[in-house]
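Only one protein chain is missing; all other protein chains are in place.
Showing chain A:
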Amino acid sequence: MKIKSLKLREAHKGSANASFCSILWDLNAHHLVTASSSEPSISIHDPLLPSNPPRVLRHHRDGVTALALSPNSTCLSSGSIDHSVKLYKFPGGEFETNITRFTLPIRALAFNKSGSMLAAAGDDEGIKLINTIDGSIARVLKGHRGPVTGLAFDPNGEYLASIDSIGTVIYWELQSGRTLYTLKGVAPDTGSDTSILNVLSWSPDGETLAVPGLKNDIVMYDRDTAEKLFTLRGDHTQPICFMSWSPNGKYMATSSLDKQILIWDVNRKQDIDRQKFDDRICCMAWKPIGNALAVIDVMGKYGVWESVVPSSMKSPTEDIPSSRSKNSNGLLFFDEEDEEDQELSMSGSLSDLGEDSHGESEPPSRKRLRKQSVIDDDQHEDVYNELNLCTKTEYRKKVHRINKESSDKERDGSRSMMTFRPKMQEAFQPGSTPPQPGKRNFLCYNMLGSITTIKHDEYSHIEIDFHDTSTGPRVPPMTDYYGFTMASLNENGSVFANPCKGEKNMSTLMYRPFSSWANNSEWYMRFEGEEVKAVALGGTWVAAVTSLNFLRIYTDGGLQKHILSLNGPVVTAAGFKDELAIVTHISDCLPSNEQMLEFRIFNISKGTQPFKGHLPLTPGSYLTWFGFTEEGQLSSYDSKGVLRVFTSQYGGNWLPLFSASKERKSGENYWVVGLNVSKLFCIVCKNPDSFPQVLPKPVLTLLNLSFPLASSDLGEEALENEFMLNNLHLSQIQKRIEVMADEGLDTTPLDDEAFDIEAAQDRCIFRLIASCCNGDKLVRATELVKLLSVEKSVRGAIQLATALKLPILAERFNNILEERLQSKTEVLKTSLPRSKHDRNVKADVAASMALTATERSEISEPTFSSSSAKLSAPLLIKKVKSSDRVKFGKPKTDGDQTACLEDSREVNDAGKNAGPSQVKNLQTQRPSNPFLKLPNNQEEKKVEEVMSESQSQGPSNPFFKSSNKVREATGIQQSHRPSNPFLKSTAK
């Protein structure tokens, strides 16, 4: 647990009143150096053991006001009120030399990037640039009117910026030693209080210079033009007295006279954290490694604020910019700049320059001669000074940009060269994260649990945790003497492997079962001249793929069972029960930077290889995760965020089932853990991070799987997606049923599942039909109707088409239904014994016959009704047709009623609704239906009864009125019975 409230520890006693103190980290964050202007000693602390007494350097005779450490941390320099600047060896602290002396106290020190030059300044008039090697003074920069309190070398080595206590900032050019810009009164005037020193700081990329502003803010100035870029303004209520850029330049810590420290996100210009202190913080330093800030207050108390930047944000030490290479451009550019700068300073701020510019007024003219060929109008420069000032600045800027671009390009070039070189993907374990110093990382993270490791001194500590703590086995943590970097985990055990490190540390494979009846059942395999590249674990086997492209398969007891040769270097491996899947490189990657990968699935227990083929990836991406779904489907995830699932359809193929780019909300990365039929389980990482940390324990997020569908004119992507997913599941289940049936296993649970999916699919199709009808996509609707699996749904669709007043469509649907029933009856008819035609009807066949009769009556009805309508009332054809068809659900029940009285519920329904017209339909259909002769006598009798009833009720002109009544009946039916059983079943 992090403790936010910062305890400060006394480093320097000093006097009771406030005095300026300094604090520094060394390069590796092994030491903290502090000093106070009220005490002559310098302390070197060990930040890991703050209770240990610090190493104290006492060489000054008065308070130490400034500290600086050379960039390689080998040389410490200190400046003091006693007017001397001293150099020490670091971290030893041996005094080396008094490198220079001033006539007044020193206030600021700074090393340049290479450590070859030290700038020192203070209450004296000039800034001294000192060669650190021989202690010679390279230059004295004069221009400040007040004591210089802050110095900063530009990280790119071209400029020095300085600030004095009255708030003037000067940009110096190092090559010539001239002032480029003088910004007067931009920073607060700190007066005579020496405990407050104005400071300034270049961003680590050297593009901006941060200076405390007059409005309790930080003002950013452009590197090349000294234009004000933006300000960081927030909750400081008093002027800022110190600021420090994070090593990557993304954040900035500022401390103010109001005793707070604010942490800023520089890009967003927003403060992200703050801390209040009892005393004013006069110096801060970001830890060069990690996320911490060392602070010291004016009373000489120091502390380290850990986890300054919230873990959700990019670490302050990530992506540290590389400063551009010095002198990558020719001399010409510099000369030009010299010229320009000189012009500028002469024209712009002549008065500020003082003696400095006078002293250097000669060289430019000499340079100009050389330069005339380059810029012609320079001759008139003096005349147009004022006018050209602006364009000059822009020009200068442009020169810099070009120069920067060229160097960038160079760097890019070299980088792209690197990537275009054979950059075949390294082998990886699915669910592992890269090792980070001082932190735990995942060796394996899957749906079951995780294996984490952390390096302590020489050995690592490995912990195995199951997500489900109630059922998973409890595995004690272990010390890892081998340095395992690969692991895999399943219910039964875990397998580990390490790469070989030199001669004596051979690559080792270790298997550790979680529960075994025998003692000491873990086993080791050592590989000489061979290195394990990937491991996988299955039901009863362990697999390791090695650098010799061998696939070695062991039993879980440790028996060496098979050694197979693979085609190419392995990328990754995954296991699930009996199946092992391995991805290998086929060849070098294509010039377009595409990995050429191949996958193979092995069935270990059967010794077969059901599938092999090319592993597809999004162009320009690489494989990041590979594994099996909860149901055992092979799946892969690539760096462009596309998830693919293997299907045996079309002879074995990969279906894209998820695309992060479609799903992604602002700046999230998905780190895949696993998936099941409909959901993807992943860990969401905030953008800069592409993988999760072990702590805090990551939480899985469920995302819906979706095909990358094109946006259709129907506008029902969700339904279409569901439709496709259901189809996929159905095919998967049917395949499994086949497999299980082949093995002679009970398939009922799978059958049930398949049935459920079919029902869901019908519902989905039904809704799609509805939207197709609404969107006037009738052809698509008919296609969909053909896909419905249950007749009831087809009838529902017919009803729907009718309700939506689409008679043509309803008719088409009807034909589809007819065809379907026809084919079904044909199947039935052929299956029925011929003996049916004889009167020897047996009891056991009666039922099936009744059934056929029912169906037959259904089939015959539509044909009949349409023909009858044609005969009688041509005008009403359409209405009759449609209404008749709507009643499809009903006529079936009529048929049931006549054929068999068993289905009581439907009989009741039918009884209610059995209008005379329906009965008449029956009556007329009888002769037209050749099969109706089949039913036995009893049945016929009943039909006759019904007929007689209907005849007694029915009018003499059956057709015309019947159609009318049918309409009425439908109307009633629709209004009275909204909960039509078919509608319910389909549209649920």
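To be clear about the criterion, a residue touches a chain if its C-beta (ideal position, glycine included) is under 8 Å from a C-beta of that chain, and two chains touch if they have at least 3 such contacts; residues count from 1.
As a working rule, contacts and distances are computed from a predicted model.
**Student:** For the chain omitted from this view, which of "Malate dehydrogenase", "DNA replication complex GINS protein PSF2", "PIGT transamidase" or "Eukaryotic translation initiation factor 3 subunit I" is its UniProt protein name?
**Tutor:** Of the names offered in "Malate dehydrogenase", "DNA replication complex GINS protein PSF2", "PIGT transamidase" or "Eukaryotic translation initiation factor 3 subunit I", the one UniProt assigns to the missing chain is "DNA replication complex GINS protein PSF2".
**Student:** Pick out which of A:702, A:718 or A:827 touches the chain that's been left out of the picture.
**Tutor:** Touching the chain that is not displayed is residue A:702.
**Student:** Check each of A:94, A:134, A:278 or A:468 against the chain that is not shown and name the one that touches it.
**Tutor:** A:468
**Student:** Among A:39, A:173, A:273 or A:689, exactly one should touch the missing chain; which is it?
**Tutor:** Candidates A:39, A:173, A:273 or A:689; residue touching the omitted chain: A:273.
**Student:** Please output the residues of chain A touching the missing chain, sorted low to high.
**Tutor:** Output for chain A: 1-5, 235, 272-274, 310, 466-471, 681, 696-702.
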